[in-house]
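Removed from the display is one protein chain of the complex; every other protein chain stays in position.
Right after this comes chain A.
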Amino acid sequence: MRSLDPTEKAIINGLQGGFPLTQRPYRDAGAKLGLSEGEMIEEIGHLIAGGQLSRFGPLWNAEALGGAVCLAAIAVPRERFDEVAELVNAHPEIAHNYERDHALNMWFVVSTDAPERIDQVIAEIERETGLRVRAMPKTREFFVGFRVEV
C-alpha cells in the first residue's frame, strides 16, 4: 500500500459527503481544500485508478430504492460449514456472507427486489440446510457519522 500525499488525504478526509450541487462542483469543492478545479478532477481520477476510492459520486441507499435487505445468521455445525456455505451462497439473493467467530458462525445479507421474497428465501435456506435461520431485520437505523480517516 503506497502512502497518500497531503492532497490525496485532503480529498479523502474532506469530501466524503457534501459534494456541491452547483454548476462547477469540482471548482467549488476544491476552493475549500485549496485546490483548483483541474487538480480536483485529476486527483480524484488518480485515486479511483489507484483503487483508494471505489468511486466518486452518490452513495445510493438500496432500501430507499424499493428493495429489501435482511441480515440473518445460522449456527452451523463445524463439520457442515463448507456444505452449508455452498447452499446459502447458491441463492442469488445472498449479497454478502461472512464467517464470524461465534456460535452463530455464518452471517449473511438477503437482498431482494420485493420485500415478501425475504421470508421465502429464508424458508428455502432452512429447508435446504435443515438448520434454523435467525432473521435479524433492522427495526431501527441510527444515523452514522462515519468517515474513513487517512
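The rule is short, and it goes like this: a contact is a pair of C-beta atoms (placed from the backbone, for glycine too) under 8 Å apart; a residue touches a chain by one contact, two chains touch by 3 or more; residues count from 1.
Please note the rule applied: contacts and distances are computed from a predicted model.
Visitor: Which one, "Acetyl-CoA acyltransferase", "siroheme decarboxylase", "UDP-glucose 6-dehydrogenase" or "Spermidine/putrescine import ATP-binding protein PotA", is the UniProt name for the chain you do not see?
Guide: Its UniProt record gives the name "siroheme decarboxylase".
Visitor: Looking beyond the chains shown, say which of A:35, A:68, A:106 or A:125 touches the absent one.
Guide: A:106
Visitor: Among A:17, A:34 or A:130, choose the residue that contacts the chain missing from this document, as touch is defined above.
Guide: A:17
Visitor: Contacts of chain A with the missing chain: which residues?
Guide: 1, 11-12, 15-19, 21-27, 37, 41, 44-45, 47-48, 50-62, 64-67, 71, 73, 75, 85, 88-89, 94-104, 106-108, 111, 113, 134-150
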